[in-house]
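Read the structure below first, then the notes.
After this line comes chain A, so read on.
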Amino acid sequence: MLTLESVKGWYGSTQALFGVNLRVPPGKTVALVGTNGAGKTTTLRAILGAVRTEGSVRVDDVDISAKPTHRRVNDHHIAVVHEGRGLLSQLSVLENLTVGANRAQRARIDEVLDLFPALQGRTHQKVSLLSGGQQQMVALGRALLRDPKYLLLDEPGLGLAPVVIDEIYRYIAELCSRGMGVLLVEQSVARAASVADELVLLRVGTVDRVIDTADSAQVDQLVADAFGVHH
Partner candidate 1 sequence: MSTASGAPHVRTEGLTVRYGAFQALRDVTVSLPAGAISGLIGPNGAGKTTLLNAISGFTPIAEGSVHIGHRNITALGTRRRALAGVVRGFQTVRLMERESVLTNVLVGTERLPQPNALAQFLALPSQWRARNRDMAAATEVLDLLGLARQAHRRVDELPFASRRLVEVARVLVSSPSVILLDEPAAGLDQEGRQELAAVLTRVHENHPSTMVVVEHDVDLVKSLCSYVIALDSGAFLRDGTPAEVFGDRQVQLAYFGRAASADA
Partner candidate 2 sequence: AGCGNATGGSKSSAGSSGSSANGCDVKEIGPGVTDSEIRVGTTMPLSGSGAAGGLGTKEGQEAYYAKLNAEGGVQGRKIKPIILDDAYDPSTAQKQMRQLVEKEEILVVSGGEGTPNFLGAVPYLDRKKVPAIAPYAPSDELGGDKNQHVFMATVDYIQEFEILTDYVLDQETPKKMALVGVAGNVGDNAKLGMEKALEGKGIELLYVPETPGTTDFTPIATQLKQFDAEYVFLILTNADTGGLLQAMSRIGYTPKTGAWAGMSDDSYIKEFGALSQDMLVALETSSLESDNPLVKQFVADFTAQTGKAPSKFNQLGWVQAQLTAEALKRAEGLNRGCVVEALETFENFETGILPPVTWGKGDRAGVDAVGIGQIKGDKLVVLEETKSLQK
C-alpha cells in the first residue's frame, strides 16, 4: 500500500499542496484528476521526494518521507513516468531506458522493446531525434523496465495517437492485475474512469473527493463539478 497522509508541498515559498491524503493499494489503479494546476504533478513529486514536503508518505507501512529520491525508488520499487516525458535528451534510447537500473532490470530490456516495436532498431539513437510519441514510449519503457510495485504515471497519453494510448492502458491494466499499484494522473475523466478503480479529485492542492468508478452517476457529477463541462 502506498499511503499519503496530510502531505503538504511547497515550491520555494509558494505552497502547492495543502494536506493530501491518498491510498494506492497493490493491484489497484487510482486516478488523480483535477484541473490544470490542481496539484496532481506535485503529488507525484511529493511521493518521489522531489519537492519540499511535510506529512507522511508510506510504502507498505514504511515511512519514506525522510529518504532521498533514489532510495525511495530503489528500495521501494517505485517507478515514474514524468509529466512531459522527462527524458535525457543527450542520451541514447537504450541509455534512457537503462539509466539507474540494476542488472536484473536491465535484463528485461527485450521485453520492453517487444512492447514498443517502434523503438526497435533505434536504441542507439539520441532520444531527442524521436518523434513526440516515440519519446513517450521511451519514458514508459523506462518505468516498466523496473518492474515496479508502484507505478506513478503523469499523463502517459499526452501527445500520443489513440492507437498507442489504447495499447498502453491495456498494458497497464494487465500489470495492475498482476499486483502492481498504479497511481495515474489523467486529464480525461472518461478515460480515467474507464481504467481506474478509484478517482481522486484534487482541487487547489487538497483532495476534494474520492469516488468509486463503478458509480457512474458520481463520475458524471464529478465531471460537472470539477470541470464545468456539461454533457
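A quick word on the picks: all candidates are chains of the complex that A comes from, given by their letters.
Keep this in mind: contacts are C-beta pairs under 8 Å (C-beta built on N, C-alpha and C of every residue); 3 or more make two chains touch, one makes a residue touch a chain; residues count from 1.
Keep in mind that what you see is a predicted model, and the values were worked out from it rather than measured.
What touches chain A in this complex, out of the candidates 1 or 2, is 1. Residues of chain A touching candidate 1 in their complex: 14, 34-37, 83-84, 118, 129-134, 136-137, 155, 158-164, 166-167, 187-189, 223, 227-229.
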